[in-house]
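Notes for the one structure printed next.
Every protein chain but one is kept in place in this view of the complex.
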Amino acid sequence: MAGRIKIRAQKKGEMTEVKALMRHPMETGMRKDQAGESIPAHFITDVAVLHGDQTVMQAHWGAAVSANPFLGVRFQGGQAGDAVRVVWTDNQGGTGEGETTIR
Amino acid sequence: MNKTEKGRVSRRRLLNWVALLSTAVALPARAWAAVTRPDTAFGATALDQALMALGETPTRHEGVIFTTPDIAENGAVVPIRVEVDQTVLPNVSKVYVLVEMNPNPLAAVFDIASGTEVYIETRVKVAQTGDLYAVVESDGQLFMASRETKVTLGGCGG
Amino acid sequence: MKTTLWKMTLLLGIGIAPTAVSEDLAAVIQASFSDRGQATLLRLEQDPLQQHCSQPRDQPVDDEIAMALRQQRLDAVVFPADGDFLGDWQRGATVAASGRGLQFNDDPSIANGGNCYACHQLAPSEVAYGTLGPSLTQYGLRGQSDAMLRYTWTKLWDTHAFNLCSHMPRFGAQKILDEQQLKDVMAFLLDPNSSVNQPTE
Partner (left out) sequence: MITRWCLLWLAFPAWADEGVFDQYRDLMGDDNPAIFVIDEGEEFWYQSQGPSGATLEACDLGLGAGVTRGAYAQFPRYFADTDRVMDIETRLIHCMETLQGRDRTVTAAKPYSLRGDFGTELEALVTWLAAESEGVVIAPEQGHPKERAMYALGEEIFFYRAGPHDFSCATCHEQSDKRIRLQQLPNLTDHHDAADAYGSWPAYRMSQGLVRTMGWRLQDCFRQQRWPGLTFGSEVSIALQTYMAVNAAGGIMTAPGLKR
């Protein structure tokens, strides 16, 4: 179930706009569960957006990015039908990946 | 990337990253110069400390266009947008987002490839009312903008 | 005949908990809940006031009952033993801002809040205020006459003494806040230095 990403990539004039939602709890490690036990930190640390084989953007995140993170970026160029990919890794070694085509 | 950070890269994290890039994604290596994570800045527990860890005190600049809500419906999800007027701040390579009142103010760092617009949208947690900062690195120098977001108690206020 | 039963109970002596509403309704409600922490099923048993006020707003209320109830609430108000109505407005501000207390997930060892901001505007600097009740900003302009002190105290203690079937909780009568907290909230409302009474921008 982990690792899901929903991506939209849309041509906007010269630019391509990418919007991605990632399925992740983004736990800070500072919350406690119902029983009072600490919930371990679990958050995405690294994210990248790729257009074809080109990295458009790479990011490092802390636990302060909201649960089920949203990311929007824009890059120059890109043609309808090109592949856009978003990948992430988290602090527990988990990974996620999603792909779409520009429309 | 400032000098003090380079030596502090978590090896494990870097390896994870490289492993992900080479296996899960299987892309040509040239696309992936794995960028080091600024661990000192992420670990900072006060805004000043976090800004200092970025290398230099950023200068306020109107070219950094930072959009945040004046009032957030919930501090767990505060939408933000960072843009840059590239006619006055060219060659932006990084964007940092910081939240003054969080236990660790640095929330995110974005490495921008050339050809990528400086246009970033995301959603961050904001512990309580205070300032949010967007810091950008343009031609090796740091510039910033800040905005206050009020975090309100919701619903029945309990 | 339901109403007749209420009336009898009310007129014969308010204070005992009648079970007249509708046996069916009471039974269904009891069967649909379970004790959780400090919130036990006992809380679902209505007192005469709750029973009287559990009808849609557009339904006419029986004047006889209403008058009896209002008088009974008024008579039951307990004023401060030392005659001093005003506490510390800053502590009152804290009580007004806190919405915790008496929920099944609240720790009963921590003081309850008054949650005034849920429904009322108070200090003009606080933007997160509700509108279920009237704005109380500048409430202190009404002065601190004895009548004003007693009126305000009564509103906090048991709002139904003046405004039967108001939505506001009975902070004193139901022991939601203690006497000192009520005095502090009084000061928050009436003290000229209180943030409630600062000019709006």
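Which chain is which? They are A, B and C, in the order written, and residues in each are numbered from 1.
Criterion: a residue touches a chain if its C-beta (ideal position, glycine included) is under 8 Å from a C-beta of that chain, and two chains touch if they have at least 3 such contacts.
The structure presented is a predicted model; accordingly, all values stated were derived computationally and were not measured.
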item: Contact list for the unshown chain, restricted to visible chains; value: A, B, C
item: Residue among B:M52, B:V77 or B:M101 touching the omitted chain; value: B:V77
item: Full-complex contact with the absent chain, from C:S54, C:Q71 or C:N193; value: C:S54
item: Selected from B:T67, B:N91, B:Q128 or B:Q141 as touching the chain missing from the view; value: B:T67
item: Absent chain, residues of chain B that touch it; value: 67-74, 76-81, 121, 123, 152-158
item: Touching residues (missing chain, whole complex) on chain C; value: 22, 25, 28-29, 31-36, 39-41, 43-46, 49-50, 53-57, 102-105, 117-119, 127-132, 167, 169-170, 174-176
item: Interface residues of chain A (partner: the chain not displayed); value: 1, 4, 6, 8, 19, 21, 23, 25-27, 31-34, 39, 66-68, 70, 72
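Here is the rule we go by: only the chains that are shown with their structure count from here on.
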item: Chain centre separation in whole Å, for chain C relative to chain A (CA means); value: 49
item: Gap in Å, rounded to a whole number, between the CA centres of chain B and chain A; value: 14
item: Residues within chain C bordering two or more other chains; value: none
item: Residue numbers on chain B that touch chain C, as the complex places them; value: 71, 150, 152-153, 156-158
item: Residues of chain B defined as touching chain A within the complex; value: 13, 16-17, 20-21, 24-25, 27-28, 30-32, 35, 37-38, 42, 76-79, 81, 99, 102-104, 106-113, 115-117, 119-125
item: Residue ranges of chain C touching chain B (in the complex, touch as defined); value: 97-100, 103, 106, 113, 115, 117-118, 127-128
